[in-house]
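One protein chain omitted, others in place.
Take a look at chain A:
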Amino acid sequence: MFCGTQAKKKKKRKKSLLIIYPWRSLTKQHFLIINPLRLKVICSFCLYLPQLIDYAKKGDTDEKAMKMASFWLTEKDLVPKLFKVLAPRFETQSNGYTRMARIPNRENLDKAKMAVLEYKGNPFPPLYPAKKENELTLINQLLRGYREERARR
């Protein structure tokens, strides 16, 4: 059961760059988690994410790295993705490969806490979109006129 759970976790993790995990207490069955808001604990849960990247950084010619990757990654088409895409992306960094953002609770009866776990540097739109201040709104135009007049004085 332990292996099964691990495999399930890993399968979900490597399936795509953007994954959604339900976070529940230890008493419930499938997923292990404790407090989704503490990154330290998350890293212990997805302990394999950074360690797998570290192995991948050794290169695909390295035998140990290839053995690890092919063991833990059940979907074999993701193994070249790990070595060719993810490892070069995080070459300069030593940690901090992932980001987590909490999303609204699940719609089901259990109202489980939900979060999104993603690798940084992915091509998808950002989880926290940057809010741009619009220079052309009425109040900004008035303030612009005010600033220009102050500068002229």
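Following the convention adopted for this analysis, a residue touches a chain if its C-beta (ideal position, glycine included) is under 8 Å from a C-beta of that chain, and two chains touch if they have at least 3 such contacts; residues count from 1.
Basically, contacts and distances are computed from a predicted model.
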item: Candidate names "Phosphatidylcholine:ceramide cholinephosphotransferase 1", "Actin related protein 2/3 complex, subunit 4", "Large ribosomal subunit protein mL39" or "Thioredoxin reductase 1, cytoplasmic"; UniProt protein name, chain not shown; value: "Large ribosomal subunit protein mL39"
item: Full-complex contact with the absent chain, from A:T61, A:N108 or A:N134; value: A:N134
item: Which residue of A:G59, A:P126 or A:G145 touches the chain not shown here; value: A:G145
item: On chain A, residues whose C-beta touches the chain left out of the figure; value: 134, 136-139, 141-146, 148-149
